[in-house]
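Here the complex is missing one protein chain, while the rest keep their positions.
Chain naming follows the written order as A and B, and within any one chain the residues start at number 1.
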């Protein structure tokens, strides 16, 4: 336990996608935390979209990522006859379903000037639309040291 | 970066549901943040239930919402022969499954006295029980300005 003086850091991260899939942007988050020299605290990420989402997952073997992408295609498939929301394309309603099943916000501790991710963890943006988009993620760090 | 004086605001929000479905309560959250005059910081929401959950999703076209509701009925269907937890009704065990797949807590940045939601994002309570319930969501805001 420790009393401390607190600091607040804020920025946003942009990820340009090239259609559906998982995009690892751990480096961009770590780079900001490093630049801000946050010694200890917590890092909040928030994605401002309803057809792209956040996932913290295995970042070592690319085949694990491909399985996650294919799994999502099967779990929330396109072109279902019961869809009512179809005006924006076959991939739009499934994109909201896939976003709902994954994360809009995540909070990661910072210790020793680094994100306290596990050995195999990476931070991904999951693009659910078929076309590429420029996606915006808000990053907020509370320094507690 | 900036040193700052911190404030903590707390309240709870109640949502009366009328059975299964997504209930948009963005206005109630924004109203509290406005009342508290939180300039900048982060807003934590936590739902105190295991058969209702939180979702941040598309809030413009009602047909998108209906597809999400129907999707959940198919993803975690009722009346499966392998259910063991049936004493509290056919909708009870699926309600825990649906809660598990969505959110119990979300954290949304506040900037310029407003929640930094994306253009199409709304905050929903997802009621998973067939009967209406009075649901309780805890709201905690850390002001960092």
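Some points to look at:
Simple rule for what comes next: a contact is a pair of C-beta atoms (placed from the backbone, for glycine too) under 8 Å apart; a residue touches a chain by one contact, two chains touch by 3 or more.
Note that the structure is predicted; figures quoted are calculated from it, not measured.
Counting over the whole complex, subunit A has residues 1-4, 6, 40-42, 55-58, 61, 63-64, 66-68, 70-71, 75, 101-103, 106-109, 111, 116-121, 142, 144-145 touching the chain that is not drawn. Although one chain is hidden here, its contacts on subunit B can still be listed: residues 5-10, 36, 44, 46-51, 75-76, 82-85, 87, 92-93, 96-97, 99-101, 103-105, 107, 136, 138, 140, 142.
The rule we apply is simple: only the chains that are shown with their structure count from here on.
Rounded to whole angstrom units, the spacing between the C-alpha centres of subunit A and subunit B is 19.
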